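Here is subunit A:
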Amino acid sequence: MKGFIIKEFLHIFRDLRTMLILFGMPVVQVLLFGFAITNEINHASIAILDQAKDETSMKITDKILSSGYFDLNAVLTHPDQIEAAFGKGEIKEVIVFEPGFGRKLEKEGKANLQIITDASDPNTANLLFNYTAGIVRDYSREMMENKKPPMQISIESTMMYNPELKGVFMFVPGTITILLMLVSAMMTSISIAREKELGTMEVLLVSPLKPFQIIVGKVLPYILLSFTNAVVILVLAFTVFGMPINGSLILLLLQSILFIVMALSMGIFISTVSQTQQQAMLLSMFVLMLPTILLSGFIFPIENMPLPLQILSNIMPSKWFIIIVKSIMIKGLGIGYVWKETLILVGMTLFFVGLSVKKFNIRLG
Partner candidate 1 sequence: MTTERPNVIEVKNLVKKFGNFVANDHLTFEVKQGEIFGFLGANGAGKTTAIKILCGLQSPTSGEIKVAGYDVYHQTNLIKRNIGYMSQKFSLYEDLTVSQNFEFYGGIYGLSRKQIKERTKYFLEKLELTGAANKILKEIPLGWKQKLAFSVAILHHPKIVFLDEPTGGVDPVTRRQFWEMIYEAANEGITVFVTTHYMDEAEYCERVSIMVDGRIEALDTPAMLKQKYGANSMNEVFIRLARAQSAEQ
Partner candidate 2 sequence: MNHSAVILQNLSKSYKTVKALTEINVTINKGELFGFIGPDGAGKTTLFRILTTLLNPDTGTATIEGLNTVKDYKSIRNIVGYMPGRFSLYQDLTVEENLKFFASIYKTTIEENYHLISDIYKHIEPFKHRKAGKLSGGMKQKLALSCALIHKPEVLFLDEPTTGVDAVSRMEFWEMLKKLRSQGITILVSTPYMDEAALCDRVALMQNGHIMTIDTPDAIIGAFPVKIYTVRSNRMYHLLNELQTIPETEAVYRFGDVVHYLNHSETFDPMIITRHLDAIGHTEIVVKQAVPTIEDSFMLYMRKSDKFNIPGNDN
């Protein structure tokens, strides 16, 4: 067994292509997704509807505009103009101060600020909202230091076009999912198919090795590599893009391992039905990758899909994994909230492990 694992690592480290896919891809993908989004919020066009026009509202407006993230595109005078302003397609965000904003804050200790974003591009919308809200919170903190009675600016977020903001911050959970799937399933299926192609599988089968020993020997190195990959992505997301990990990191990593094992067993299953590396590659592409990308909710919100596809999405392990990762990372929820999804994943894992051990032939053909 030890010899087997050593050999498998040698294969991986000797093959430049594999190494590139394994370690180049996560970095490139995360950076690509990440920067595609952050570039958007430099000089984003916004409009302001200031119904108060008092000192406080002016100060906040100045602060927002001087941050460098936003360009003032239009000054609105009436709420009816908001819809039309978005309709032109230039404006990404409208900031609305309620009438008597400064006065209310002074007297009642509370005033309302509304941030309306164009959520048809949910990632950008969310980032814009967070930036604006951050600036406003900074301002209110500064004010609080001087004033005794507590004051609060309540920020109300309104999403136009995609009010529930599906897909926000999806890029990290989605990327982790796709990459784990790719590395785990595709790589194992290809590496097993390669042994078949070379004929070495015949020799392994004729040896006293048991099927599960061959499987574990093949799979263990990839578990370690995939896990390393998941960590690399998380570190990148955290350091470069400030993606929060609000929940338990340990729970997140454990869930990743669960998903990796699931993907690996799918990979073994694929290898049992393919004879060549090329077949294994194509099967992984069409059976694993495309559904993962299209049906897991990574790119297209599941709620917007036609019913048959919504039902179909339930058998995508990646859908459940994305929900788990999102819940833990963004919402900061614990196992108590994701046990159902976890259970589904465990079930799928057992199913595929069982299937692949059973399908893994002790003989040829």
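In the analysis below, contacts are C-beta pairs under 8 Å (C-beta built on N, C-alpha and C of every residue); 3 or more make two chains touch, one makes a residue touch a chain; residues count from 1.
Per the selection procedure, all candidates are chains of the complex that A comes from, given by their letters.
None of the values given here were measured: they were computed from a predicted structure.
A.B. asks: If you apply the contact cut-off given up top, which option from 1 or 2 ends up touching subunit A in the complex?
C.D. replies: 2
A.B. asks: Which subunit A residues qualify as touching candidate 2 in the complex?
C.D. replies: For this pair, the touching residues of subunit A are 2-4, 6-7, 10-11, 14-15, 198-200, 202-209, 362-365.
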